[in-house]
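Note sheet for the following structure.
Removed: one protein chain of the complex. Kept in place: all other protein chains.
By letter and in written order, the chains are A, B and C; residue numbering begins at 1 in each of them.
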Amino acid sequence: MLNEVLFYILSALILVSALVLISARRPIDAALSFIVTLVSIAALFALQGSSFLFATQIIIYAGAILALILFIIMFLNIQDKNLPDEPHKKRDITFSTLAVLPFTVVLISLINKSPLVDQALPYDLFGGIKDIGSVIFNDYLLVFELISILLLVSLIGAVSLAKEDKDVK
Amino acid sequence: MLSNYLTLSVILFSIGIIGVLSRKNIIVIYMSIELLLNAVNISLVAISNTLQSNEGQVIVLMIIAIAAAEAALFMALFVVLFRNKRSLDADIFNLLGEKNAS
Amino acid sequence: MFGLPAIIIILAVPVFTALFILLLGTTKYYSKKIGYRLTVITLLILVYLLSADLSTAHSTLLFKELFNEMLIYDTYSTLFILLFILGTFLSLSIGKSYIYKSDIFTPESFSLILFSLFGMILLAMTNELLSAFIALEIASLSVYVLVGIHHHSLRASEAFFKYLLLGSFAGSFYLLGLMLIYAQVGSTHFNQIAMFMYTHPISEIYLIVAGGLLLMITIMFKIAAMPFGAWVLDVYEGASLPITAFMAGTFKIAIFAIALRLFIGIFAQIKDFYDPLIVASAILTLVSGSLLAMVQTNIKRMLAASSIVHSGYLLIGLSSIGEIGTYATQSILFYLIAYFISATGALGILAYISNGVEKEISYDSLKGLGRQHPFLSAALTVFMLSLAGFPSTIGFLGKFYIFTSAIEAGYTLLALLGILAAFVSIYYYFKVISMLYFYEAEGEKVVYGEAYSFLFIMLSSVAVLWGGIGTGLVSFMPGANAITDITHLVIESLYIFSN
Partner (left out) sequence: MPLDILLNILLLAPFFSALFIAIIALAQPSSPKIIYSILAIFAPLLSAFLALILIYENYFNGIDIHSEIFTWLSVSAFHIPFSLHLDALSSLMLLFVAPVGFLIHVYALGYMKDDSSYPRFFALFNLFMFFMFLLVLGDNPIMMFLGWEGVGLSSYALISFYYEDAKNVAAGNKAFILNRIGDFGFLSALMLLFISIGEYGFSFSTIELHLHEMSAERINLIAALLFVGAMGKSAQFPLYVWLPDAMAGPTPVSALIHAATMVTAGVYMLARFSDLYAMSESVSLFIAYIGAFSALIAALMASREFDIKKILAYSTMSQLGYMFMAEGLGAYSFAIFHVFTHAFFKALLFMGAGAIIMSLHHEQDIRKMGGLRKSLPMLFIMMLIASLSISAIAPLNGFFSKDAIMGHIFASDAYIIYGIALFTSILTAFYMFRMLFFVFYGEEKIKAVAVSKTMIIPIALLAVGVILSGFLNVPSSFGGSESISIWLNLPDIREFLDHTTEFTLIGLNTFFIFVAIFVAYLKYGSATATREDVDKYRYQKIISNKFYIDELYHILFVKPLYKMSKGFDVYINHKIIDSSIHRTIALYYYIASYYRLIYDGSVRLYALFMVFGLSGLFIYLYFALEAM
């Protein structure tokens, strides 16, 4: 029961902060509310007992990626005058909501029709670092290796795009 | 119940889509895309929990890594775009559209 | 274990060469020539190693224990891998002129091309949803960067921006779909998904149907099917020409490698659901592609728009699969081969003409080329004829197969629309030909460099003709019938039960 309540509180937090994210004018505000979202999601992971993902979510997402975003915002020194004018933001949000609505409604109704509806979550403690590690290295070794190459590619890409060229000639 | 988690995912996903569609600021658009990935993650962990298998969590881990990879490129994108035009307005980058084609 | 050593090398070599070029690039020993040559030689080695496996129908699970049955090496993947390698090779060979003259090709770009190739190779071999996505991401991210590698150019960086943004957006649909399928099946392996659907009634697999739909969105985005393909014109235009050729010719095939595996393998049972959607998308794609292609004045944009139309033809083939199975699949494979040579050749010629400078090639700038460069113009004419689907080119046979398979599947009206689109396409392709031959030259005769690129332009135009006449006159040069034979083996290999 407590779990249910906690779930609803966290969901509310997630959704509200997400809404703030997409409607905030300044990117720094959006980033800060994004942190709330991410931490709430991490809490949701913790609620389900997956301790490793909880930690990962906090460290990588809330820590690394968001720090990167904030760093970029600072680094580029985006002033308010650099921000785009968005006079029709409210209208845009309304229309896009209308555009997305069919998708959302149909998908939710499908979810509620499927046999998964009444599966309860055990809320056991599971997904420790050891279990996950053994799954990664037994079943998902290929994916793990591929991820390393993916990161390498993005690293090369980011460096070659963002660097000031002195040697390119 | 699992369906609650899935529903939450879908709603969060929709919010992300709305963010992508309605905002002009590229950084906000980027964060909306991250929101999409997080929406998927929520459900995956829940499913993994119901099935009592760790596969779902591994997938989440991989998605986080993918997000990181995309993040790196997006950061580079911000730098490149801001250096070129001193702005991060998605709508001013329409040099290539049909409007200017001829 | 069929051809195992070769395939290990094929997986490892691109990555190692890419890393080697990257490291060499930081030293003073590096020059563009070395980077280019290393890449091309690597590709040649790969072609040599692989081509033998095309002669039989085979299917093996690669490193079954180690990789948890995630990689499958069959004739299907062999054909696709060979096409990727050949496509990359052809794009680079024809683009040599451009690459040498322009200063945007850094060591990183060569290694990114190889990484992208690696991603595509895995995409053709993968047997599982998550690894498929990551393979796709490896290929895509590399291409995103390649599009924007000229980051001082406003156009290139804008193309990069659009491609990256929309690509990641589309990619998240795939992940949502993956999540829904995983929720229902509890696994992401193709076999298990198919097995699950086989053992459960339709009412219990709603989420799989929805998930499949979401996967389809990503696929349609990548192959530029409308309404998901609006990015194509802008991105193709913004990218440098050899990269455009690479994207249009090679990368598009890679998406079909996974799409066909999904539609023949997993979703065969519920494909009836998807067929009306594919048909609708095909119609939309054909119509908007034709409309857009007709009004272009920039030839690169015209080719980009016409590549949308070609996706439409392929979607026609895709929609016919459910009804008649292998013939439609064969026709798609044949069309892919036909399209890849013609498109790579046509864009390659543009790269050759533009001489390494980022300039717009309008129709007017081709005027009088027929007199100044008869062979180049002849080759361009051949490619245009093939793209328009004129008889005695390989493009004609491709279209012929696609349309007949659609008619056999009962989509007569759709086939008619396709024929109509092909008819309209004559308008914009022949405009190019008329510019070549019916106008006087405006400028001085330009001398283009790199006989090597020229050689490959000529070779591919001969291949286009040869494939269209389809002959086994000379036994060591396979023609259209050989392609048909191979596609047969390829499909056969998909139904081999792999142990």
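The criterion applied here is as follows: a residue touches a chain if its C-beta (ideal position, glycine included) is under 8 Å from a C-beta of that chain, and two chains touch if they have at least 3 such contacts.
If you're wondering where the values come from, they're calculated on a predicted model, not measured in any experiment.
Chemist: I'd like the shown chains that the missing chain touches, ordered by label.
Modeler: Per the contact definition above, the missing chain touches A, B, C.
Chemist: Specify the residue from the set C:Tyr36, C:Tyr144 or C:Phe173 that touches the hidden chain.
Modeler: C:Phe173
Chemist: Among C:Phe20, C:Phe63, C:Phe273 or C:Tyr437, which one is in touch with the chain left out?
Modeler: Considering all chains, including the one not shown, the answer is C:Phe273.
Chemist: Who touches the missing chain here, B:Leu8, B:Leu21, B:Ala39 or B:Ala76?
Modeler: B:Leu21
Chemist: May I ask which residue of C:Tyr206, C:Phe256 or C:Phe456 touches the chain that does not appear here?
Modeler: Within the whole complex, the residue contacting the unshown chain is C:Tyr206.
Chemist: Considering the entire assembly, which residues of chain B contact the chain that has been omitted?
Modeler: Chain B touches the missing chain through residues 17, 20-22, 24, 90-91, 93-101.
Chemist: Using the touch rule from the top, list residues of chain C that touch the missing partner.
Modeler: Interface with the chain not displayed, on the chain C side: 161-162, 165-166, 169-170, 173, 202-203, 206, 209-210, 213, 216-217, 220-221, 226-228, 230-231, 233-234, 273, 276-277, 281, 288, 291-292, 294-295, 374-375, 404, 408, 424, 427, 470-473, 479, 481.
Chemist: Considering the entire assembly, which residues of chain A contact the chain that has been omitted?
Modeler: 96, 99-103, 106-107, 109-110
The working rule: only the chains that are shown with their structure count from here on.
Chemist: What pattern do the touching chains form: line, ring, star, complete or other?
Modeler: complete
Chemist: With contacts counted as defined, which of the two, A-C or B-C, has more C-beta pairs across the interface?
Modeler: B-C
Chemist: How many angstrom lie between the CA centroids of chain A and chain B, rounded to a whole number?
Modeler: 7
Chemist: Where in chain C do residues touch two or more other chains at once?
Modeler: Residues 130, 134, 137, 141, 144-145, 148, 151-152, 160, 183 of chain C each touch two or more of the other chains.
Chemist: Taking each residue of chain B in turn, which ones touch at least two of the other chains?
Modeler: Chain B, residues with two or more chain partners: 2, 6, 13, 16, 30, 53, 55, 62, 66, 69-70, 73, 77, 80, 90.
Chemist: Quick check on the complex: what are the chain A residues that touch chain B?
Modeler: So the residues of chain A in touch with chain B come to 7, 11, 14-15, 18-19, 21-22, 24, 27, 30-31, 34, 37-38, 41, 44-45, 48-50, 52-53, 56-57, 60-61, 64-65, 68-69, 72-73, 75-76, 78, 82-84, 86, 89, 92-93, 95-97, 99-101, 103-104, 107-108, 111-112, 116-124, 126-127, 131-132, 134-136, 139-140, 143-144, 147, 150-151, 153-155, 157-159, 161-162.
Chemist: Can you check the complex and tell me which residues of chain B touch chain C?
Modeler: 2, 6, 9, 13, 16, 20, 26, 29-30, 33, 36-37, 39-40, 43-44, 47, 51, 53, 55-56, 59, 62-63, 66, 69-70, 73-74, 77, 80-81, 84-85, 90, 93-98, 101-102
Chemist: Across the complex, what residues on chain B touch chain A?
Modeler: For chain B paired with chain A, touching residues are 1-8, 10-19, 21-25, 27-28, 30-32, 34-35, 38, 41-42, 45-46, 48-50, 52-55, 57-58, 60-62, 64-73, 75-80, 82, 86-92.
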